[in-house]
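Taking it in order: structure first as structure tokens, then the write-up.
One protein chain omitted, others in place.
Our next item is subunit A:
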Amino acid sequence: MKAGTQQRGTWVTYTLLLVVTFASIFPLYYTIVMASHTNAEMAAATPPVLPTLDIVQNMKTALSMAPLNKGLVNSVLVSGCITVGTVFFCTLAGFAFAKLRFRWSNLLLGLCVATMMVPMQMGVIPLYMMMSRLGLAGHLSSVILPTLVTAFGVFFMRQYIAQAVPDELVEAGWVDGASPFRVFFSVVVPAVRPAMAVLAMLTFLTAWNDFFWPIITLSSQNPTIQVAFQSLATGYAPQQSVIMAGTLYGTIPVLVVFALLGRQIVGGIMQGAVKG
């Protein structure tokens, strides 16, 4: 097996891990319960522990209150565009920082890394003005454009390319007379595909969860799923179960993807941690 202490876990290890697993999953399970019971039932002396089929009706009610389906489609579109843009542009720039010599490259890279300290609050007011001047306020592109590239992505790709692509490989391409972009696409990209996949996954998740800027620029008629959650939760609902059912409805797709691709996602986060 791989490195680590790698002693076998005892029953104590398993017990503690089961407690952690329970704490991780219980709120999600209990959402299913809360989504299928009325306020009165939840307030009972012994709250229910099992879901009922009322959840279906509550989901239907939730769908009539907030455009959750539109939110899901919009979130897929937004996160997809951001992921493609980030992976492509950041791999290009990461390659230049890793393998090409140019003036101020270290300074530029250092500044890029430093910008990871900038809070999202620092850009939203001018962005808001800019988007309304461009007539993009409320439009999905106003969410896509500001996060189309990230400094993290550049740094991440640079770290990986610097280790994973030998200089000789790139030089060989040049000696054969291939253009730099040819070398990039036929030598570098195939060699760093695993890192691009990790970056894609991390970027997609971040974009999917993004909340602050979308609630400022988007309306509740054309929301991402997060904005739809916010309008569902803050709107008038006769029963809490409706809000829970809607939240569950919008969360299930991600949970299913996580359950199916769990192993890859875990691997990606762990690889990202070592490189980043």
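In the analysis below, a contact is a pair of C-beta atoms (placed from the backbone, for glycine too) under 8 Å apart; a residue touches a chain by one contact, two chains touch by 3 or more; residues count from 1.
Keep this in mind: contacts and distances are computed from a predicted model.
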| item | value |
| --- | --- |
| Chain not displayed: protein name in its UniProt record ("Transport systems inner membrane protein", "Branched-chain amino acid ABC transporter permease", "Sodium:proton antiporter" or "Putative xanthine dehydrogenase subunit C") | "Transport systems inner membrane protein" |
| Chain not shown: contacting residue from A:Met65, A:Val84 or A:Leu108 | A:Leu108 |
| Missing-partner contacts on subunit A, residue numbers | 1-9, 13-14, 16-17, 20-21, 23-25, 27-28, 30-31, 34, 39, 42-43, 47, 85, 89-90, 92-93, 95-97, 99-103, 105, 108, 115-127, 129-130, 145-149, 151, 154, 167, 170-171, 174-175, 179-182, 184, 205, 208-209, 211-212, 216, 225-226, 229-230, 232-234, 240, 243-244, 247, 250-251, 254-255, 257-259, 262-263, 265-266, 269-271, 273-274, 276 |
